[in-house]
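Take a look at the structure below.
Removed: one protein chain of the complex. Kept in place: all other protein chains.
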Amino acid sequence: MVDWRLFDPLFEYARKRSMWIVSFCTGCGGIEMPPLATSRYDFERFGVMPNPSPRMADLFLITGYVTPKTLKRIIITYEMQPDPKYVLAHGSCPLNGGIYWDGYNAIKHLDKYIPVDVAIAGCMPRPEAVMDGIQKMMELIETGEADGWKRYKENYEWYRKNQDELFGEGWREKTARRWIPWLMDKKKEVKEE
Amino acid sequence: MINELMIIIFAPLIAGVIAWALDIKGVREAIGVIGAAVPLAYLVKLYPTVMGGELIQYNVTFAGFTFNFTLAPMGMIFAMIAGVVGLAAVLGIVSTARSSYEWLFALMSLTGVFGIFLSYDLLGFFIFWEIMTFGSFMMVLKYNRKASLKYFVLSVIGAYAMLVAIGIIYAKVGSFSFVEVYRAFSQDAALGMVGGATVFSRSEIALIFGLFLVAFGVKAGTFPLHVWAPDAYTETNQSYTAMFSGVLSKTGVYGFILIYMLMGYRLMAEFGAFRSAPAFGYIIAFLGGLTIIVGGLLAALQEDIRKLFAYSSISQIGYILVGIGVGTALSIEAAIFHAISHALFKGLFFLIVATIVYRTGKTTFADMGGLAEKMPFTFAMAFVAILSLAGIPPLVGFASKWVLFEAVISQNLPILGGMVFFGSAIGFVYLIRFTYAVWFGQRPTDLDDTKDAPLPLAIGMAILALLNVVFGVAPGLVARELNKVIGEEAITGTIWELNLGFGRYNALAILIYLIVGIVIAGIIYFLGAKVRKVPVTDTYQSGNPVTMEYNLTIRRNFFLPLKEALAFWLRISFDKLYRDIGSWVEDLAEVLRNYVYNGNAQSYAWYLAIVLVILAIWGV
Amino acid sequence: MAEEVKATWPKGEEIVSALLEKAPYAEGSVRRERRLEFKVPADRIVDFLRTAKASGFELLLQITAVDWPNEGEIELVYQLFSISHGTHAMAKTRVPRDDARISSVMDIYPVAETYERDAHEFYKVVFEGNPKLEMPWILEDEDREAGVSHRKDFDMLGYVKKKYKILDRFDEDKENYVI
Partner (left out) sequence: MMETALKALFILLYATFVGFMFMGIIRIVTARIHRRVGPPIYQPILDTIKLLSKKSNITHGVIYDFGVLYALGATILAIMFIPLGNIGVLRAYGDLILITFLLEIPMLGIMFAAMSSGNPYAGIGAQRALLTMLAIQVPLGFAIVALAEFYGTFSTYEIVMAQQVSGWSIAHLPLLLAAIAYDLVLQAMFGKEPFDIMIAPGEISLGPMVEFGGKHMGILQIQHAIALFAETLFFSNIFLGGAVVTTFASPVLNTIASLAILLVKQIAVLLVATFMGAIFPRFTIDQAAKFYWKWPTIIAALGAILASL
């Protein structure tokens, strides 16, 4: 309701200096996170803090290859994050499938499903590379170019089409209901469905 | 012109009988409500005169005994509680009553309660005590025989204990009326001080106190004798339980205060004091402390909504007993204050339970949930009741608990202080368990079309909630009346503020600053961006998609860690003890029937012979 | 086979001969030190494993499926390990390729339940008696319907190109990628 444009530089500075990471290590790069948080590199200097719940997280680190199974969870977590949200992709796998270019279960082009703001090279980049990626992300936020979330909101149909194309329509309910017969130990029903 | 006191006492009974006789849908409810409203109206009319200090006497001679009824300030306060909560409960019964049978016995128990608070002699007190017990027993009998049996057996034990005690007193004092009994006891105390021969010996006084303790302990549901309460409160028409636990348990409390009024000096002279609290009082207080903890912890572990509030009302009565036990003027005032606030918020809670059970037909937590959107009015009432029972400052629950805490702790009783403090947290704990299981979370599909509370119940709840808030924000109102009752200026201060000398509590300031705080928070909230409503299934389950088939709320076994931590103590259960005693007595009777009264004439002949021989030896 | 002239492993020979007495239907040999090999007909595998477990092969390490398309058979290799003898053993069976059906060894080695589900998921070998065979596990529902399996006659690259719709721009000889 209130027009906050006057305070935008302050908000951008606050968003830059206090990025909270969703602690959801999606791929093989997850093991690179602890060195970042401990005493040698310590990204807390920049105000970056791991945070389990997507509701209050801004930065989403896609660490390494993404399988369809993980991508479903990534999409759900990404959509739960409040709006100014940024995605940092590690390594070449999110870009073009990397070494799993011919694998049936590795996503070839992550940008078709969720917008990626910064991508870091290196088949699992070293902590220095990730810190450099975070610096780059902070620059983008400062200059206002980190608009992945705007892209996602504006052409949501395109993203949605790609997702449904890969997973099939109504994949959320299907995935949720996939385990129920086995959880409730009703094996017989699997045959009738 | 029939005396007002008679009208106050017998109006509900007459209305009950007429309602039972007529048994026409619309008319029956109207008569019932009138039956509950008339005594309240008269009480309000008589209020200024009684509080002005002038007692209203009325004597009735019946079958050789003179029953004198007096409306003293103490009786007036309790009668007002009975009147208000009784009216609210009766309004509840209008919508939840199944047959006219319930009207008759609900109003009969209300008559019993009024009779107790107004009677000024032991005989009248006992008779109305029996009427009340009979009325409430019949209400429980209608729903569940076993629960009513347990309630009946314990009440009968209590009644016989009281009868024996009254018998001893009558034998020694020669009259029933409180005035003579009080004069006899205080004379006795004076004689005891001087060292002369006292009318009552030490063991007799101890016996009388023990018997009264059992009698009033059963009705008030103190720790060892509380086993009937959960079943009795659960197995009856829920809006009647509002009266059952809100008003009938106050008769037990009134009984304890009666012990103080009649025999206080004698017991003090006899048993002395324990760290500035009378020794006999410390027993009551300690039992009350145990009741708080036991009632509260058991309430937290219940799966049934009615049982939870049954145990919770036992634990709240524990507070009142602690107040009475400590024995100073301030602590008895605190006890009565808490009796009033307990009646208000417990009556409100049971009306809420009645609404939920009436609308959803369900009583266990496992199949309830997410009712807050469907029953907004009832939830608002529940929110007020929760704030009040948990002791959140701007409401009456906190005011009475605060006075009680100060009274207990200022008497240098650390253990009691610790127990009372622990009790306040337990109240907090089982209320959140109730709120979570019933109001929030995922709503089962069959509860989707529940409507809100019916009108009569809503009015009943509104009355009690309004009183909760009014007495909460202006506790001075109640404190001034209590000072008149006790006759001592224990709680000073203006209408908004309570001042106990060593502690001051200003309810108005709290309310103002709380509103200021919430307004500030609201401003910060509305400065932020727009808010998007999200369904229950759009929730963070580590990224996994969730549908309504998933069970998202922990309704069953909510306090499993607490149950594990208390596993050792939960094995000791007085309920099992009484059941074992019961079965043991049955076996004994079985043995007797097989061997002693076995029905063949030959053994009877033997018994005759033996008796004759004994008599012969005795040389009769 | 290449290792004709090799120092046979006396201890292994004893174990093999002891086992073969109890299981005449099988043949066994010592590949080299601490490596035994057995060939067992498909219908006798359960008794063989039961005797193996009795005679000291405590662990079932893995059930590997090997696809022989031209012989039209799937070979199931049960890899056992014996801590007491300190040796590893392979029990190989052959199952017809089109309807690969064998009885489950879950009751002997409980761990076999997972290995059998793995073999079923990717090689469509049906293990009778394994309750969790149809339970969803590694493959997503879409892949399962499309019939993804690691058998040699399944065109994996074709499936990937159809699924991700981006690989058709790859040059087949993998020198220059055009994304």
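Per-chain numbering from 1; labels A, B and C assigned in written order.
Keep this in mind: a contact is a pair of C-beta atoms (placed from the backbone, for glycine too) under 8 Å apart; a residue touches a chain by one contact, two chains touch by 3 or more.
Fair warning: this is a prediction, and the values are worked out from it, not measured in the lab.
With respect to the full assembly, the chain omitted from this view is in touch with A, B.
Contact with the chain not shown here comes from a single listed residue; of B:140, B:320, B:375 or B:390, that residue is B:390. Touch with the chain omitted from the figure is made, among B:179, B:477, B:509 or B:588, by B:509.
Those residues of chain B that touch the chain absent from the view are 275, 370, 372-373, 390-393, 398, 402, 405-406, 409-410, 412-415, 417-418, 420-422, 424-426, 428-429, 432-433, 435-436, 439-442, 497, 502-506, 509-510, 513-522, 524-525, 527-534, 536, 538-542, 552-554, 558-559, 561-562, 564-565. Those residues of chain A that touch the chain absent from the view are 4, 7, 10-11, 13-15, 17-18, 20, 23, 38-39, 42, 44-47, 50-53, 55-56, 58, 81-84.
To be clear about the criterion, only the chains that are shown with their structure count from here on.
Viewed as a contact network, the protein chains form an open path, each link joining two chains that touch. Chain A and chain C have Cα centroids separated by 38 Å.
Spacing of chain B relative to chain C, judged by their CA centroids, is 73 angstrom. Listing the residues of chain B that touch chain A in their complex gives 526-527, 529, 538, 540, 542-547, 549-550.
Listed in rising order, the residues of chain A touching chain B in the complex are 1-2, 24, 53-55, 72-74, 76-77, 80, 83, 172-173, 175-177, 180. Residue ranges on chain A touching chain C, taken from their complex, read 68-69, 95-97, 101-105, 107-109, 165-168, 174, 178-179, 182, 187, 190.
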